[in-house]
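Only a single protein chain was left out; the remaining protein chains are all shown in position.
Up next, chain A:
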Amino acid sequence: MSPTYAYYPGCSGLGTSAEYDRSTRAVCKTLGIELVDIPDWSCCGSTPAHTVDHALSCALSARNIGQAEKLDVEGIITPCPSCLTNLKTASHRMRNPEFKARVEKLLDEPVENRLPVMSVLQVLFEQVGPRRIADRVTESLSGLRLAPYYGCIMNRPPEIMDFDDCENPIAMDRLMAALGADIAPFPLKVECCGASFGVARKGMVMKLSGKLLDAAEDVRADAMVTACPLCQMNLDLRQKQINAANNARHNMPVFYYTQLIGKALGLGEDSLMLDNLIVRPVGAFRKMEEVRRSAS
């Protein structure tokens, strides 16, 4: 029987990162992971809530946890690292009975807090595994050199996130390698992209994300691959701004890892939405074909 998870798409999944959401659902379906959307889910609190009030912030996520508990599922999964952080932090903090009581008072109902919370990446890496994904590959990505970029919160803080290595994570590297891609030793895997400062202090994002693009170019990557909607947006949507600010000429496609898995598994454009990427990946794919042709 295929495992069933309560799926939390997050706000960005329905908006700015629709292609992440769409490809995640398609990949999970193909690999036999059943997703049930959490009924009537609400915002996780995102960045602002926990800077104001910990109990309130946790209550927002706890409500979603509570909603998921009403389903017959093995756990809660989400593609977005920020949603993941909020869900996991809420779950972690509620192990303290006193804190749990405060949250429950805000929600007017009890939360069992029994379901494990994981990222889609963790489920794909640990439950399905690179080997089984490699078996399903129909269109190998060999010839495509990727810089895997995890972002700063997928694995941090380690005592709460409890997945992979917080300094040198390898889950995405291994999954991409299973698709046949060439993995560049990307040194800034867990660096900050500037996150939501893109709005408040754009210069910060220009500097930090610019550094990431420089580093990816340094290791001769054809493209970056991410697991975070915000990172993807800063690197992809703002790449032109970054180029202008730093006097650079990057033309670096920034994929979601689920898009590349989907491509290697032979899924169609309507589930991958590669067209939604701002920096067109055509060049990277063309180079991939050339490398392959010259190798054969």
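Throughout what follows, contacts are C-beta pairs under 8 Å (C-beta built on N, C-alpha and C of every residue); 3 or more make two chains touch, one makes a residue touch a chain; residues count from 1.
To be clear about the criterion, contacts and distances are computed from a predicted model.
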Candidate names "succinate dehydrogenase", "Sarcosine oxidase subunit delta", "Lactate utilization protein B/C" or "Heterodisulfide reductase subunit A"; UniProt protein name, chain not shown: "Heterodisulfide reductase subunit A"
Options A:L188, A:M206, A:L235 or A:I261, residue touching the unrepresented chain: A:L188
Residue in contact with the excluded chain [from A:E126, A:E167 or A:D275]: A:E167
Option from A:D53, A:D218, A:E269 or A:E290 whose C-beta touches the chain left out: A:D218
Positions on chain A contacted by the hidden chain, ascending: 165-168, 185, 187-188, 215, 218
